[in-house]
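Mind having a look at this structure? Questions to follow.
Only one protein chain is missing; all other protein chains are in place.
Which chain is which? They are A, B and C, in the order written, and residues in each are numbered from 1.
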Amino acid sequence: MTANRMWGGGFESGPAAVMEAINTSIDFDRRLAAEDIEGSKAHAAMLARQGIIGKADADAIRKGLDAIAREIQEGKFPFRREYEDIHLNIEARLSELIGEAAGRLHTARSRNDQVATDLRLWVRKACAQADGGLLALQRALLAQADKHAGSIMPGFTHLQPAQAVTFGHHCLAYVEMCDRDRGRFADASRRLNESPLGAAALAGTPYPIDRADTAKALGFERPMRNSLDAVSARDFALEYLSACCIAATHLSRLAEEIVLWASPAFGFVKLPDSLTTGSSIMPQKKNPDAAELVRAKVGRSLGAFTGLLTVMKALPLAYAKDMQEDKEPVFAAADALDLSLAAMTGMMAELAAEPAAMRAAAEKGYPTATDLADWLVKTLQIPFRKAHELAARAVQRAHALQVALVDLPLEELRKIEPKLDSTVYKVLSLDASVSARTSFGGTAPARVHEMVAYWKEQLA
Amino acid sequence: MTANRMWGGGFESGPAAVMEAINTSIDFDRRLAAEDIEGSKAHAAMLARQGIIGKADADAIRKGLDAIAREIQEGKFPFRREYEDIHLNIEARLSELIGEAAGRLHTARSRNDQVATDLRLWVRKACAQADGGLLALQRALLAQADKHAGSIMPGFTHLQPAQAVTFGHHCLAYVEMCDRDRGRFADASRRLNESPLGAAALAGTPYPIDRADTAKALGFERPMRNSLDAVSARDFALEYLSACCIAATHLSRLAEEIVLWASPAFGFVKLPDSLTTGSSIMPQKKNPDAAELVRAKVGRSLGAFTGLLTVMKALPLAYAKDMQEDKEPVFAAADALDLSLAAMTGMMAELAAEPAAMRAAAEKGYPTATDLADWLVKTLQIPFRKAHELAARAVQRAHALQVALVDLPLEELRKIEPKLDSTVYKVLSLDASVSARTSFGGTAPARVHEMVAYWKEQLA
Amino acid sequence: MTANRMWGGGFESGPAAVMEAINTSIDFDRRLAAEDIEGSKAHAAMLARQGIIGKADADAIRKGLDAIAREIQEGKFPFRREYEDIHLNIEARLSELIGEAAGRLHTARSRNDQVATDLRLWVRKACAQADGGLLALQRALLAQADKHAGSIMPGFTHLQPAQAVTFGHHCLAYVEMCDRDRGRFADASRRLNESPLGAAALAGTPYPIDRADTAKALGFERPMRNSLDAVSARDFALEYLSACCIAATHLSRLAEEIVLWASPAFGFVKLPDSLTTGSSIMPQKKNPDAAELVRAKVGRSLGAFTGLLTVMKALPLAYAKDMQEDKEPVFAAADALDLSLAAMTGMMAELAAEPAAMRAAAEKGYPTATDLADWLVKTLQIPFRKAHELAARAVQRAHALQVALVDLPLEELRKIEPKLDSTVYKVLSLDASVSARTSFGGTAPARVHEMVAYWKEQLA
Partner (left out) sequence: MTANRMWGGGFESGPAAVMEAINTSIDFDRRLAAEDIEGSKAHAAMLARQGIIGKADADAIRKGLDAIAREIQEGKFPFRREYEDIHLNIEARLSELIGEAAGRLHTARSRNDQVATDLRLWVRKACAQADGGLLALQRALLAQADKHAGSIMPGFTHLQPAQAVTFGHHCLAYVEMCDRDRGRFADASRRLNESPLGAAALAGTPYPIDRADTAKALGFERPMRNSLDAVSARDFALEYLSACCIAATHLSRLAEEIVLWASPAFGFVKLPDSLTTGSSIMPQKKNPDAAELVRAKVGRSLGAFTGLLTVMKALPLAYAKDMQEDKEPVFAAADALDLSLAAMTGMMAELAAEPAAMRAAAEKGYPTATDLADWLVKTLQIPFRKAHELAARAVQRAHALQVALVDLPLEELRKIEPKLDSTVYKVLSLDASVSARTSFGGTAPARVHEMVAYWKEQLA
């Protein structure tokens, strides 16, 4: 953003200054430099192959673009606001480096198909980056799941302890979410993988270009089938952003849990020093800053999606300058996701679970009440709804006596249902409760171990 | 929504009234009735097959559920707010119809996995519904494309005429967008197609259930692998909503164009009377109401996505009551998309293009200037950037003389570039310009006809 | 929403059915009935006063409208979809009731200014409703603050205990937020309080109407100064929705805290039975459903704001049918806020704080470490940053010895800073820490009592 507000500022020099400020995109679209060069090289090579430009010109262009790539990598490229955007900056520099041949590069091309190509390439890379980040997080979660397949913790509904589960089982829930997130990025990447290059301004071109050739050179599956669509479509960016939003929502849920678990009220985990901070005023604090920032960053993704969709709403075909507002939301969401995945991977890799604290919390809240109800159904053939009422009465009694369900004397239980016998105690302990949940996908440690094995193979 | 504000209102009777008002969902989740019955029948059949409930009970449950389905279809089902939600309404009615056996249906199940199952089934249907609606719209667009493969209209960038295209080509751009939209719904449908049923409250169950069996009966590909994930995941709803948002954005763009085209300023189309209205005060008006409403309805989808994502942000596992707020956004977006697709399909099926008006508009704005530049490049080997400058000067001259480029005398052209000769006129007419754009995906009628043929096969 | 998806559905009968479904608004805009009648009565009275219609006609209209109002109140009004919206429904009914005179009511008026007037009146009422709801919540919060001005609880940052505060002080923080929320609704109400009536379709009217008269009759401060603006402005609805969003955010924060406090991990409060529920499968649960729903409902408001803003984005003047999509978001957000305020008021009125549990939690986490640092600064003139380091070392030592700071032996403290003496213990207890924070707005019970007194006067 060009307006410097730190010490005031303004546009005293009139409309020209305003126009430069609002129109110039080089400050952010420089991030498309690598993709722009990649696209231009493919385009020039094709033009030469098709005889549209001479081989010598094509060679000069290729070498010039390689030199520019090096300049950028080495931080020596002169980004200039007077050349407005990354495309014109590179073209202007190319002209300085190789002279007139540079003027032939734009043959049979427009900035409209050029920028669409660049952004698709960038988003394709960003999808791959997200996939890598999610995979890393899955592995960190899996390692915890492996270690804690049998570590009992309270399973919450409504943040009330409901039934005991294992910490490993809980970690695997996030492995599943990440898996679907990866699927969304893969689908987005596959769907966007068509080449707009050669659509020119909007209508195609009379030059005998070979769009299949440039598509292939750039790793696209095919050229896009409609030139108007090629330059005006931004659904690929929206789809990417929606995948970011959903993944960020998952991360915000995990982050919330980490904040809860790290609170002394829960005390389920110790966080790594590297991802926490102290306080400027309270020396005793160890704050889960990284988790809080991850929790917050879903706002960035949602803001990006909302913002870009608002931009695209009701835009007539084909290109409109409004679309220049597509890049910053994409970059912002990509950065936020990158950072969030890295932070959560570090967090899950380095946090230390506290099984004793987890188990102690699981004891609270009568988490085996459902097991009692199930026993009544299975052993005494009482309909579930009735069994549920009886179990509720047992809980009330245990609460009055201040004991766990497993410690409620048999005579107390028999006041509630005379047919109850001592075999019921086998299902009332935490360990029994957890071990009994052997249905597919259940929290029984044996099941969790199976799933750990499954994921080890998948993520190998 | 339960609060009646029409004539004031309130909650004079205290917290109980408030709780009923905020907690009750039967007014909207009744739309899950069919899915709830379908899920319960599959569950009961499995319970019997596994010996968890008796065959007689299972038969009674099945018949009772079928009776309830009929009652609902016939509008005779007693939806009752005191039973809070659709699940309890159906269970209560089942109890009235078949007595005690009804109490066994909820064995090895919880409302948490039940509602997750219901909503997945509903969203799966909604994806299919969206696919059908998009297909219908594609066909209507394709019919126009077929009819107008060669009808010349201005292709706009920045709402300025840029290069001539054909109306058929323009219609096909939307066929492409719809194709990707269908892909998104298909991916969402495939990804959500796992069964949460049997996850119970959150931890699985000790009953010897067969989750693969119920999954298969309900058309799911497999049971979900993690019970915590099964009851707490709503990414499937978010993904559906994001696909709605993106499709609605495409529809809003088409709607905007229809509003523009129907304006006397453009006059490109005549809209069907059935989808327009008159004015209460201005008798001469014919307003594109349906198109405007479609343009607006993207707000509904975006609101739904934004709203549900906000609900899910930072929710700890597993189930929280917040998730009850998942259904209304999904229903609202589905309804908006349904209506929008139906309206746009009707619009595209019935609008009458006005090729004469389109062609007249295309003549304005020197749309063959690019062709002149291209001719200079191709014929005189002038670098593109230089050719662009020369063409701009020709436009200025034509503008000064108030003629089209094709009518600019050769001596005028030669003042700009002496090597220009009369063969240039072949590229300066609208028809020549359009016909020349034969690159793959270009607007040349021959290309458009090819694409029409391609899509006829795809959409057959 | 008109599409019935419960058992399938569709628009087999073609565009007319689609148009009815998408265009008809009577299913939701019937909520404007009272405002529509109010507006029409004012308009008719003015028309008669200005001699534009006859007195007899005006009388007939007034009586007819009163009869309609009664019909609606008694649930006898025939809402008919063939009359599209509330305005035409009422006009059609009026025609049935009083005959030809009804046709004179629409003189010098259009649906454009009519609906703008209706919605402004409705939103003005909604602002008043929000104000009343917020006031009720403030009073409930204030009662808790009064009762617990001195009840010590941990003050959290990052959900880590930081410094002790009082529960009363915490409640008053929300009183402040509600106060600003009320200010926003008041400002919105004041700003929207201009009359669009008489702007007619968009350009004003040649009839000698008296807009100041109708404005006054409807409680508006003045007629709007520009007829185009009058019919096309919806910023008043957006401003109302933004105030709803911000208030809902505050409520979501309080709701989150209630969910936390009610969790056994905290145990700070007992929630009223009336606003909690049990579990269908876990008999021991007492779930904070109402709080969770309030936490979620911020999504509804944000969805409404986002949705309407998307509708309004880039709409050219004056009226466009897109604006029909303004009402449902407004109603949805208003309902959500109403319910949320009622639920939170009930919650705060009826929850029972558990001071013992709060105090116990406050003891954890060395909340008086800052007090130690402050003592070092004040008593020994050690710079704050240095004092902070010393306090941190004391915390580490206390942690190693598993004691509270107040129980750390003097010799241990002197190892850290030799000049420390026994007077330091006066600041290391929880009570001392809280009582010492007497700066304006601080948590010292004396200060909290002052603020309770201040608010009692304000809210009387």
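One rule holds in what follows: contacts are C-beta pairs under 8 Å (C-beta built on N, C-alpha and C of every residue); 3 or more make two chains touch, one makes a residue touch a chain.
All values reported here derive from a predicted model rather than from experimental measurement.
*Asks:* Considering the entire complex, write down the shown chains that touch the omitted one.
*Replies:* Counting the whole assembly, the omitted chain is in touch with A, B, C.
*Asks:* Touching the hidden chain in the complete assembly: which of C:L260, C:L339 or C:A353 does that?
*Replies:* Here the residue in touch with the unshown chain is C:L260.
*Asks:* From the list B:E239, B:D289, B:D326 or B:E417, pick the residue that touches the absent chain.
*Replies:* For the chain that is not drawn, the touching residue is B:D289.
*Asks:* Looking at C:P15, C:G39 or C:P223, which residue reaches the missing chain?
*Replies:* Answering carefully, the residue with contact to the hidden chain is C:P223.
*Asks:* Among C:R93, C:R124 or C:R184, choose the residue that contacts the chain missing from this document, as touch is defined above.
*Replies:* Of the listed residues, the one touching the omitted chain is C:R184.
*Asks:* Of the listed residues C:E74, C:E100 or C:E457, which contacts the missing chain in the full complex?
*Replies:* Going through C:E74, C:E100 or C:E457 one by one, C:E100 is the residue touching the chain not shown.
*Asks:* Per the definition of touch given earlier, which of A:G64, A:P223 or A:P329 contacts the omitted chain?
*Replies:* A:P329
*Asks:* Go through subunit A and note every residue touching the omitted chain.
*Replies:* 1-3, 5-7, 10-11, 14-16, 18-19, 21-23, 30-31, 33-34, 72-73, 106, 109-112, 126, 129, 200-201, 272, 274-275, 277, 279-282, 287-290, 292-300, 302-311, 320-325, 328-329, 331-332, 334-336, 338-340, 342-343, 346, 349-350
*Asks:* Name every residue on subunit B in touch with the hidden partner chain.
*Replies:* These residues touch the chain not displayed: 156-163, 259-260, 262-266, 278-289, 292, 306, 309-310, 313-314, 361, 364-367, 369-370, 373, 388-389, 391-392, 394-395.
*Asks:* Residues of subunit C in contact with the chain that isn't shown?
*Replies:* On the side of subunit C, residues 100-108, 112, 155-159, 162-165, 169-170, 172-177, 180-181, 183-184, 187, 191, 198-209, 211-212, 223-230, 232-233, 235, 238-239, 242, 245-246, 249-250, 252-253, 255-257, 260, 295, 298, 302, 305-306, 309-310, 312-321, 370-371, 374, 377-378, 383-386, 427, 434, 436-444, 447, 451, 454 touch the unshown chain.
Please note the rule applied: only the chains that are shown with their structure count from here on.
*Asks:* Take the average of all CA coordinates in subunit A, do the same for subunit B, and state the distance between these two points in whole angstrom.
*Replies:* One centre to the other, that is 24 Å.
*Asks:* Would you pick out the residues of subunit C that each touch at least 2 other chains?
*Replies:* 279-282, 287-289, 292, 306, 309-310
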